[in-house]
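Only one protein chain is missing; all other protein chains are in place.
To keep things simple, chains are lettered A, B and C as they appear, and every chain counts its residues starting from 1.
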Amino acid sequence: MKASLHTSLGPLTLDHPIINASGTFDVIEADRILEADLFSDFPFAAYVPKTVTLKPRTGNEPPRLYETAAGLLNSIGLANKGIENFIVEDLPRLAELLVPIIASIAGESTSDYGSCAELLAGRDEVAAIELNVSCPNVELDGRALGCDPERTARAVSLARAATSKFLIVKLTPNVTDIVAVAQAAAAAGADCISVINTVHGMALDPWTLKPVLGHTSGGLSGPAIKPVALRAVYMVSRALDLPVIGMGGVTTAQDVLEFLAAGASAVAIGTASFRDPLLAARLPGELRDLMEIRGISSIGQLSGMA
Amino acid sequence: MKASLHTSLGPLTLDHPIINASGTFDVIEADRILEADLFSDFPFAAYVPKTVTLKPRTGNEPPRLYETAAGLLNSIGLANKGIENFIVEDLPRLAELLVPIIASIAGESTSDYGSCAELLAGRDEVAAIELNVSCPNVELDGRALGCDPERTARAVSLARAATSKFLIVKLTPNVTDIVAVAQAAAAAGADCISVINTVHGMALDPWTLKPVLGHTSGGLSGPAIKPVALRAVYMVSRALDLPVIGMGGVTTAQDVLEFLAAGASAVAIGTASFRDPLLAARLPGELRDLMEIRGISSIGQLSGMA
Amino acid sequence: MEDQHIPASLFDCPVVESRPVGSYRLISFVAREVAALARPGQFLMVRAAGQSLDPLLPRPIGVHELESDLVKILIEPVGRGTISLAGLRVGDRLSVLGPLGNGFDLNGEGPALVVGGGIGAAPLAFLARALSQRGREVRCLLGFKIRGQAVAAELFRNQKIDVYTEDGSMGGMGLISEPLPGILAEMQAGGPENAISAAGDSSDGAIPADDGETGVAGYHRAAEIFACGPDAMLAALSGIAGDHGAKAQVSMAAHMACGVGACQGCVIRTVDGYRRACSEGPVFAAGEIAW
Partner (left out) sequence: MEDQHIPASLFDCPVVESRPVGSYRLISFVAREVAALARPGQFLMVRAAGQSLDPLLPRPIGVHELESDLVKILIEPVGRGTISLAGLRVGDRLSVLGPLGNGFDLNGEGPALVVGGGIGAAPLAFLARALSQRGREVRCLLGFKIRGQAVAAELFRNQKIDVYTEDGSMGGMGLISEPLPGILAEMQAGGPENAISAAGDSSDGAIPADDGETGVAGYHRAAEIFACGPDAMLAALSGIAGDHGAKAQVSMAAHMACGVGACQGCVIRTVDGYRRACSEGPVFAAGEIAW
């Protein structure tokens, strides 16, 4: 039996269910620095650039990274060139990609979501928009807008009013009830839910015993958070009638299989690409093998099996 | 310089700051099975037995354990013999210990906390009571009572009314704002805050792709959650004027040092004892060494250094 | 099922042998105290010594064999823990807590049928040897998925063994529940001199089927089954044993964390409620298990 990896995410058709997580893969930089010809031989089924904001952001004070047990703490703070520069400098180049582009946007206020969505609404290069309402590194108290179902709904409504593009809302796990936030996003017009962004955490420098990160606390990613992510995917996909993009600690084809079984329609790879830059290129083949041993012939059959 | 490990937790004086986490060390069983003479040579500075409830509980369906990346998922579900049996069968034996006993209680309803605290109020063997309002494995939706500041406050008030013993409230990290819950507990009369109980998560069986745990989801412990725990200790100890017991992923003397620096007055070891049953016996000496290299002479000097 | 208490302890043990046995791996390490104390059916909590957090926890592993100061374990690499153990080489060190658990009760009488399924065969070589040494008639029936596993039968030296594989690639073809009734009937009917190897003939009807309690009375003597393997195998075996009036002891599998009765994590559903595989098992009377 030959298993098919083809799948779709709303209007987007994907060769396979594996995409990248925003902020963890920069095709323009990687193509410049690495030997691979990434534009014509792109490993992911869709490309999600780093989140952009209305104004450029320099990001948080360094240090911004620290490895913890099976995890990575980061406090980048949405360093980005701003949506205007993104549109002018990056989008034309990204249009060379043969896969759909999912632009990721975040606001420093709820209204920014509307403004950013409007700026992208007319851009044909952009196949879908992901609203990042969940970065723990922007507001000083570490509280993302996505911690509050009502503020989330407002941001989604504004973006929804601005564009008819496929609208993905990316949620934070740092809440008492992630399903309630997902439902608020859905009611406000979201087409798809992405879970999860990073888990709030911190680390101390082993010698000075002061916080390692310049921003004091940060977001935890990587295999350490896989159980948290898998549960979020399972709960949200059961509670809502929307497709779910699963991510958080996915490091192997077996992990991809599990996230699909838990209810994801597509799975994003973040931290694991830092560990192994060739991982994404290998995953689709390995996923197919795992499906075939189990007699699973399509992504649809796998999705939600758990 | 010789560093002193002596410390106190409210009225409890402790030889050193390292205690065990409830549910992870059973001195009666371990003394029976292991060669060590644990009652006279007890490694922890206080003993916290497994949480007991008003009625005996058989606990959740097996499987109840699964190892994840640098973590352990459990869904024990507070299996225990009930508080009456605990008082009659275990307390007399535990009185042989030379360290303070911190009884841990949980309720299936808010009022149980009052009833359990009352049953322990007159027992001199019990030095302090920990209210476990944070077990993710009891209610079917996985929502612990401690997810809600108001219900937490009610449970604490009832226990407070029933006893003048040192009252510790053990919180869950599975909330949007752990400081708000801690403040509610403090306002209702808590003397001390314990953070954290396990992080909600789940795992799928790699072959069947069904949830591994009989209870579907469970609580994540171990090094994977250390960044989450450290942040909780840091935030709660800064926001409140109560002593904090820190726990979550503590595996080395360096970890103990960091939790104390983050603001804990005592540190509990859970999952790490499964990894290395002799760990607790080594930790005080190793902690003293780390303090001495850094020129730290007392726990008081270390506490909250971060 | 043994009652006498032998204290367990934690040891740091050097690996002195590591070799493949088909798709399993046989690892020998020096552990004098464990070798002196361990009884068949007991287990150890084992992990590679050191600071690495992957894997985090030790795994329960049965004692495969003892040889003077050496303890031998047989590993099937299936996941995080066992893959790490199977990767150990001579000179590496193991952290070992044990011996733990009750072990099999060897005090019964009559012929012993030792039944293993897959890696469940691991602790049975030691058991079969100990039963023989007690003068009991011993016969072994081992089932595997494929030949790569079944070669582990070579570890049962000087034993009367029937081997089955699901794909027929070695020994008889099929699950051990097929030959089991016949072998039991033979053993209960007569001495070992009458026993014929069931391996090779997939005879369902070749040996007369017996009809439960009534049929049993007609046999010379009750056999006792000692088994370890997948739950489904043990459940089937328990039914067949009951039908033949044979006692059966089964070693049950469970994920463990503490190994010493503290965490309540390893419980097995029994007719008396949940019981801990580590401190109240792993060996239970088949009749106690709520299959």
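Heads up, the rule we're going with is that a contact is a pair of C-beta atoms (placed from the backbone, for glycine too) under 8 Å apart; a residue touches a chain by one contact, two chains touch by 3 or more.
Every value quoted in this text rests on a predicted model; they were computed, and no experiment measured them.
Student: Just to confirm, in the complete assembly, which displayed chains does the hidden chain contact?
Tutor: Among the chains that are shown, those touched by the missing chain are A, B, C.
Student: Give the residue, chosen from A:Ser104, A:Ser134, A:Ser273 or A:Ser303, that touches the chain omitted from the document.
Tutor: Final answer for the missing-chain contact: A:Ser273.
Student: Out of A:Gly59, A:Gly189 or A:Gly304, which residue would touch the omitted chain in the full complex?
Tutor: A:Gly59
Student: Touching the missing chain, which residues of subunit B?
Tutor: Counting over the whole complex, subunit B touches the hidden chain at residues 69-70.
Student: Just checking the interface: what residues of subunit C touch the absent partner chain?
Tutor: 51-54, 83
Student: For subunit A, enumerate the residues touching the unshown chain of the complex.
Tutor: 23-26, 29-30, 32-36, 50, 58-59, 62-67, 69-72, 74, 76, 79, 206, 222-223, 251, 271, 273-278
Basically, only the chains that are shown with their structure count from here on.
Student: Closest chain to the overall C-alpha centroid, by per-chain C-alpha centroid: which is it?
Tutor: Per-chain C-alpha centroids compared to the overall one single out B.
Student: Relative to subunit A, which chain's C-alpha centre is the most remote?
Tutor: That would be chain C.
Student: Please tell me the distance, in whole Å, between the geometric centres of subunit A and subunit C computed from their C-alpha atoms.
Tutor: Once rounded, the distance between the two centres reads 47 Å.
Student: Subunit B to subunit C: how many Å between their CA centres?
Tutor: The separation of the two C-alpha centroids amounts to 37 Å.
Student: Please output the residue numbers of subunit B that touch at least 2 other chains, ranges allowed.
Tutor: 69-71, 206, 222-223, 251, in rising order.
Student: Multi-chain contacts only, two chains or more: what residues does subunit C have there?
Tutor: In subunit C, residues 53-54 touch at least two other chains, as defined above.
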